[in-house]
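A short worksheet on the structure shown next.
The other protein chains are all here in position, but one chain of the complex has been omitted.
The first chain written gets the first letter, and so on, giving A and B; residue counts start at 1 in each chain.
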Amino acid sequence: MVTRRKMIQATFGGAALITAGAAAPPFLWGASRQASQKSDEKILVVIQLSGGNDGLNTVIPYANDEYYRNRFTLAIDKAQVAKIDDEIGWHPALSGFARLLDEGQLSVVQGVGYPNPNRSHFESMDLWHTAHRNTKEFPRGWLGRCVDAHLSGELPAIHYGGERQPLALTTRTKPVASIQSLDQFRLRLGDHQPLSQGIATNLTKQRSHSDDLLGFIHENASMAMTTSGKLESILSASDAMKRYPETSLGKKLAAVSQLIESGLPTRIYYVTHDGFDTHANQAAAHAALLQQLGDATQAFNEDLKNKGHAERTLLMTFSEFGRRVRENASRGTDHGTAAPLFLAGGRLKAGPLNQHPDMSDLDQGDLKFTVDYRRVYAAVLEDWLGVDSSEILGRSFEKLDLFI
Amino acid sequence: MAELRRDPKQAWKPWQPSTSQPWDLRRAAHLLRRAEFGTPIRELEVCVKAGYSKTVDRVFSVAPSVAFDQSMQSMEKALSSSQDPRQLAVWWLLRMVQTPCQLLEKTTLFWHGHFATSADKVLNSRAMLRQIEWLRAHALGHFEPMVQGISQDVAMLIYLDSEENRKTRPNENYARELMELFCLGPGNYSEKDIKELARCFTGWEIRRGNFRFNQHQHDHAEKILLGQRGNFTGEQAIHVVLDQPSTAGFIARKLVRFFVLDDRELSDELIQPLADQLRENDFDIRDTLKTILTSQLFFADDTIGQKVKSPVEMAVGLLRALGVQADLNQLSDQLLALGHLPLYPPNVKGWGGGREWINASTFLGRANLVYKIANQENSQFSRGSISKAVNALPKMDPEIWIRKLVEAYVAVPLPGDTMHQLIELGSAKRRNLNQRVADVVCAIGATPEYQLN
Partner (left out) sequence: MSDRLRFLKRDLTSASNLGKLDADGWGGETVALVGLANTRWVFFNTGRSEMQLKKQRPLSQKYAHLGRVLFGFLAISVFTSPLVAWQSAEVNGANLFPKSTNLYVEIGQPQTVVEKLVNHPLRKKIAKLEPVKQGLSAPAMKQFRIGLALLEARVGEKWLPAVKQLTQGGLFFGADLSTESVGLAFYSNDEALLKKTAGEVLGFIKQQGGAEAYEIKTYRKGKLALLDGLVIGRFGKWFLVSNQERFIRQMVDNLRDSVERGKEISGTLASSESFQKAKSKKSATGDLWAWVDLQVLRNAPNTDALFAGRTDNPAVELLFGGILEALEDAGFVSGNLEFNDEKLVIDTSLPFDTQSIRDAREFYFGNKALGQAPPFIEMPGLLGQVASYRDLGRWWLAKEDLFPEKVIADLSLTESQLSTFFGGADFGEEILGALQPGLMLVAKKQDYLAGVNPDIKLPAFALIGRLQNPQRETRFRISFNSFITLLNLSENGNMTQFDVQTMKQKDYRVTSATYLREDDADEGLIQYNFSPSIAFQDDYMIISSTEDFAHELAEATQKIESTQSSDSNTVMVLNSEAIKKQLELNREVLVAQSMMGNAKSRDEAEAELDLVLSMMQYAEQAKLDYRIEPNEMGITLQVDLQNAD
């Protein structure tokens, strides 16, 4: 349990501040009270699987011969599939997802796509990101629209990672922060204690300002110090990073979890996991990616549960499209259409929510979609984030029943 | 936001030093901080001694340096061929630090925020360079030629997805932004106007990296735009837009928000005299800017310190004030993290400024930035020690040089206990002079007061 005393101690490392902290200026109380009030607000974490995830080898219809007929070298042996039910099972590398499912913390929506699949890689990506056909209007992402219209306060959405900001987050009016490391939230002033302590004292002291601009800045500075303090004590906890795999996705999710724990008012976090465009020699690469995904997600969920945030955090993966049913000549697969989408969190209806797309009824060699992706968006926007979805998505979509 | 209550008739009258509002270090620093990026203390003192009108001359009539321009030109040529817009951004930062024509550079930055175009999407460093050069050429000139040029600028059209505009399906993107963001402001035009304006721009396209007017795609028929009828070409249509009554006020308001105050509502009446001046002078920017920066409103006591420093102003200002040589590549990374790297505006609206600069992820970033500048291994202060940089100050007594630093670089007075802390840091035993000055600079940089412009 991280007490305020520990936080202050951790940040400033000085006994002097403890005495100041004991007197706890009302300012600080106010800020942390604000933070705790916000702690009921729901958070969405999106993991973008860039490149087009091969859904057929992720959620495997192992009971279906068509699968083995079409995936001559890439098919996973029945014996190795981690069974979910009589018809589908996990790729063996997704042990993390299997565990989450066992704990009732994972949902699978299969056959997610859209009508008139556009095989242009770009158009398809744009569609998933903006939820609109290419209207040539200056594009804004579906999450960007949500931020512009509905989310107030500072830092409504954060893209964590070094990549270009994804289109899904592009806004028109409010800026979305693209952050690469937690250093921005921490005061990095080297080892000179008197300097750090002096600054900290100055910022956390309560002052009355006749000037409200200065007051605003001071208030923010205080809150920034609070966040910094929380982060420092979170990060200095000995097992801060231990539970997470040391992959890049693992590190990103660890950082997201730390930011959530530090009490930031951010509602949307977005990270990307790259490399799914496996046109050749898919087997080893895909297995590695799925392993990373499963392990990181499982660790993330576990961490959130321990810190009490699992009930208010929803994790959603998506990928621009799936891949073709039939394997290609290079032991890989090419761009396809429908694919499964995964959600993880404490309030979900766990398990597969629908059937695997029919493998005998293909559209030019591609799976036919059964769920329009915008229905998933609608459910997330309305039932989770609590905002109206029709404006954002362009029209009304019947939302899926995702939550308990 | 609260509204600013001022008498429009008095606000923009020229300011003159008086006993109640003398021309002192505080006001000189204020003028130079807003009109330029940053000034070393010695120069500030020279400006105080030289007097108000000489300082205004210095700001507005500084002669360009041929050597500097040539140097910049050969650099930019070498850089743009690498096609990395990040390098170009770093080059621009170098320019801001070193250029003798500070007001011009600052105004160029203003226009860049106004005509926001992001290299992240454009990806073409040459096109970005051309745009910035165009903006610089017209920054203190007239607004109309600037807009005409920007409307045909390759980077702008790429950014707004307006590389093509066909007769049969007019592309409304640029038309919308031209009216909403660049010239009129929301509410001063209708959806129909957007459609009509889009028709005026049909045939405007980018082919192989250059602007081209495609006759065959242009809709030559009559348009009804903003109450005017005519077979407007794109250029003529722009002229119509600029002729609107709301344009001058829109631009004037933006100038005031960038250079004077952005934390208060500015009423139309207050802006009106400036708008009139703009219109009467054919949208001469320099002229109106001079009025703004020499006005009574500008020098009023409750205007000083009523803006938030943008990260670029903070960083470049500090570099110039202390005469630091720093690694600008690293600085560009830090500025990107703070959301204010030139050439990389977050969206088409540019940088909102004001309170947007301060939030949980940026406040500490700013303090960290000051720390890095003051302590970077790379940075050599004025070819010697940082103590030389604050050379105008007697070296021995910390209280004196700290007070001087604060007076020159912090817009509003610091509370007593903060000053005590600074003096303690400045006289710490077992730290040499360089370290102590760096510590004090760092501590000042982390105060809320320092964030004010």
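Heads up, the rule we're going with is that a residue touches a chain if its C-beta (ideal position, glycine included) is under 8 Å from a C-beta of that chain, and two chains touch if they have at least 3 such contacts.
Quick caveat: nothing in here was measured; it's all calculated off a predicted structure.
K.L.:
If the full complex is used, which shown chains touch the chain that is missing here?
P.N.:
Touched by the chain not displayed, across the whole complex: A, B.
K.L.:
For the chain left out of this view, which of A:Gln282, A:Thr313 or A:Thr337 touches it?
P.N.:
The missing chain is touched by A:Gln282.
K.L.:
In the complete assembly, which of B:Leu44, B:Val324 or B:Leu425 touches the absent chain?
P.N.:
B:Val324
K.L.:
Identify the residues of chain B touching the omitted chain, counting contacts across the whole complex.
P.N.:
Residues 67, 71, 74-75, 77-83, 87, 90-91, 93-94, 97-98, 123-124, 158, 208-210, 319, 324-329, 378, 380 of chain B touch the chain that is not shown.
K.L.:
If the missing chain were put back, which residues of chain A would it touch?
P.N.:
Residues 51, 121, 246-247, 274-275, 277-282, 284-285, 288-289, 291-292, 329-332 of chain A touch the chain absent from view.
Note that only the chains that are shown with their structure count from here on.
K.L.:
Once you find the CA centre of chain A and the CA centre of chain B, what distance in Å lies between them?
P.N.:
36
K.L.:
Can you check the complex and tell me which residues of chain A touch chain B?
P.N.:
It comes out as residues 136-139, 154-155, 158, 164-165, 170-173, 175-177, 179-180, 183-190, 192, 194-195, 198-199, 201-203, 205, 207, 211-214, 216-218, 220-221, 223-225, 227-228, 264.
K.L.:
With touch defined as at the start, can you tell me which chain B residues reach chain A in the complex?
P.N.:
Going through chain B, the ones touching chain A are 2, 120, 160-161, 171-173, 176-177, 263, 305-306, 308, 337-339, 346-349, 352, 355-356, 358-365, 367-368, 371, 375, 412, 415, 417-418, 421, 424-425, 428, 439, 442-443, 446-449, 451-452.
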